[in-house]
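What follows is a short report on a single structure.
Shown here: the complex without one of its protein chains, the others still in place.
Let's turn to chain A:
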């Protein structure tokens, strides 16, 4: 049946249907032809792109291997004439692509090798004029070149003029800002966070993590007094400074942190309580209890955490009345504290917390 119907769809059938000079058929034919041509064209482009990519990868692999061989021989073979060897290799690095590959391999060596060879790697970088090449990249208008160059200088600890890069701390691309910040931190001999006074954009979470890590693991100089950034225009910088006061045990800054407790900024307030908790400051607990009912749930949770670590059962019990009006997650935390942390004291007092909270219409199924 179907084949019988299909047999009717011959070219003659369409000619009869639309007429010999039908515009409809002409347009259809043009569209079909165009579609076939475009498809073929795209396929050719696709194959060509793949071919070019494979070719480039092959070239890259070849050059990578050549660089590895060269650097290995340069570093570990004492019998070669290093000057002549270097000259020969410099001639190979004829364009930016070659120099990029060489820079990449030098970084690989620098990341995997330690000991006396590290100095040799840095010398090699300069001998091959890769420092000049990367300085040129730094001055380029393309952000990825700038970021990469900064990364290279930072990884190899190559000194560059700070005036040249300090402006990049406010670059529109975060990648450049981040690499610039890392370089400054790694290079700094003292006052590593001076750049915080110059930034025009807030610090991202990752930047804060990087700075903290760098201060803890790379920076060798004196740790700065973080309290000077407690009044910074950006909330992220203030939060970072507060956190660092806690991380580096700057007990002398406790009065300044206590003053910050009056801020209306919830994020800062939470960080201050967290920091004072870390610094085992119990003196602020009575004041915080007094104002507990007016705080947001986030701040209330921080206060509970503070009482758990530095407070006592009496202070904990004082919160029973405001807790009844708090959000469920705060009630749950309070209840769990009663059950786990103050279990002994609670049992001696007839578990009034459980009694008081069970009287509440709150949904305790989550507890």
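Here is the rule we go by: a contact is a pair of C-beta atoms (placed from the backbone, for glycine too) under 8 Å apart; a residue touches a chain by one contact, two chains touch by 3 or more; residues count from 1.
Here is the rule we use: contacts and distances are computed from a predicted model.
As stated in its UniProt record, the chain not included in the shown complex is "Response regulator transcription factor", which appears among "4Fe-4S ferredoxin-type domain-containing protein", "Sugar ABC transporter permease", "Response regulator transcription factor" or "Indolepyruvate oxidoreductase subunit beta". Touch with the chain that is not drawn comes from one residue among A:114, A:141 or A:189, which is A:114. When the full complex is taken into account, the listed residue touching the unshown chain is A:64, out of A:64, A:263 or A:315. Only one residue in the set A:105, A:253 or A:338 touches the chain that does not appear here, and it is A:105.
Looking at chain A, the residues touching the absent chain are 64-65, 68-69, 72-73, 75-77, 105, 108-109, 111-117.
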